[in-house]
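Contents: one structure, followed by commentary.
One protein chain omitted, others in place.
Per-chain residue numbering starts at 1, and chain names A, B and C are given in the order in which the chains are listed.
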């Protein structure tokens, strides 16, 4: 069971400074698992090697207008992001981290919600490029990564979750997604094993 | 914080015999929580009272062609459904349960995946009817109910999860969804409290 | 430039009695072109031969609740359909015509608007079945057929319009769609030439 590189894309969800770097608002929430999972180191290793094999690397940031006027009157986790001042267009916090930026082939546009497909050109790009397999990395494992994985499954992509390239707010949530949800919709693996399966 | 009845819909996800009735293939998986939560009794009580107030009741079955030819070569949980012989068009198992059928205003068409919005006219009907609030009941709490709730949130509906009108395969999964996921995207409540908030 | 039969689907849009048969409400509007184009004879010939080659035949009816309660307060052409009493679930007028019914592999569910993809499981079924090419027939050439063709183009399907298997309300509209719009998004051909290109 292997993947053809030219039919495979890696989806990098929200590797933005606001999540990944000390001093930015959402870092404290993911710090523990970011360190334990070595999320960034693993993802850098992943994209360098996968890109050499011809895998398409897609960056999927979430970015709001500086004054959040595109959000209307948000509730729930979107309201939290707004109150934290995160993901504002034009800020350093909204940019992809320097470690990954050079390896991104295309930045997907439009993400404003949980799912990387909702309101974005992700599916359009995947179709134009004849992609059949998506491997997902990023934040939060059980929120945006999981919403994207669920929709990818409904869209009939073959889904891989790269568990050592993700992070959640707690080990409990990370483990629940890895063991109870992802096996229903795809494969859960570490990035080295995924790389081995790439033709 | 209350809901106008004519801007509110209840989404009944997969209250089909294959899930709800002894002798049908998916019943054993949900039997424990179905009994503990009194899912069916509560949902019948819910829809009777909500419908009298003018809430729109939508039934959302999942139905495949008798030979599953619409599914292609499914994997994961869709493959499981196929192997179990569940949700085949024209069978008793695919029908909504008799207790709820008379209270359904419209049956949503097209569901073939996890999410009640994917491939269906659910969003179209909600828009045509000027619905702003959706209250979700059904199976499985952490699979189709959760996928539908996540997308409803991205579509900017105000989301309520009626926890005593749902069931999962285990108490652990039920509790995880109720406490870790749903609070990020909406309100989690029992059906009596939801009914009290309806104008 | 040929089409693999197992990667090709024919989309039969609204071959329902309400459009196709004398005495039904929308027949007078299409009668002229239905006769001139020999739409039904050509389409029957098309699906018989294409199905033998392994092409997937999808029926795409538009069906409303008997009292149109799923439509809310429609305007424009949807209001016209409602006022004409067309496409009501459970009526003879809403059924596919007997000449084509036996050749339909799967009936797509959910259509309530102009586009055959909007609110339906058409894209889901095409994906599950690994379809790359869609050939479109039906009514009205410049309304639902054209909306479906435009979206199919955006979804990156290879689009063929089978012009002798369609009908509009006037020759002017038929010709405009055939010569000014369809060439921008796909191929326009008669059904015999399409059949020749099928492997």
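Everything that follows uses one rule, which is that a residue touches a chain if its C-beta (ideal position, glycine included) is under 8 Å from a C-beta of that chain, and two chains touch if they have at least 3 such contacts.
Quick caveat: nothing in here was measured; it's all calculated off a predicted structure.
Student: Since one chain is left out of the picture, which of the remaining chains does it touch in the full complex?
Tutor: Hidden chain contacts in the full assembly come out as A, B, C.
Student: Tell me which residue among C:88, C:129 or C:150 touches the hidden chain in the full complex.
Tutor: Candidates C:88, C:129 or C:150; residue touching the omitted chain: C:150.
Student: Quick one: say which of C:93, C:138 or C:186 touches the chain that got left out.
Tutor: C:186
Student: Which residue, C:21, C:89 or C:176, contacts the hidden chain when the whole complex is considered?
Tutor: Of the listed residues, the one touching the omitted chain is C:176.
Student: Using the touch definition up top, pick the residue from C:89, C:158 or C:197 that touches the left-out chain.
Tutor: From the options C:89, C:158 or C:197, the contact with the absent chain belongs to C:158.
Student: Give me the chain C residues in contact with the hidden chain, please.
Tutor: Touch set of chain C with respect to the missing chain: 72, 75-77, 113-115, 118-119, 142-143, 147, 150-151, 153-156, 158, 172-173, 176, 180-181, 183-186.
Student: Touching the absent chain: which residues on chain A qualify?
Tutor: The list for chain A reads 65, 69-74, 105-106, 108-113, 118-125, 127-130.
Student: To test your reading of the contact rule: which positions on chain B touch the chain that is missing from view?
Tutor: Those residues of chain B that touch the unshown chain are 124, 127-128, 154-156.
Here is the rule we use: only the chains that are shown with their structure count from here on.
Student: Regarding the chain A and chain C pair, does the interface count as same (over half of residue numbers shared) or different (under half shared)?
Tutor: same
Student: What's the distance between the Cα centroids of chain A and chain B, rounded to whole Å?
Tutor: About 28 Å separates the centre of chain A from that of chain B.
Student: Suppose each chain is reduced to the average of its Cα coordinates; what separation in Å results between chain A and chain C?
Tutor: Chain A and chain C have C-alpha centres separated by 39 Å.
Student: What residues in chain C touch two or more of the other chains?
Tutor: Expected reply: 124, 127-128.
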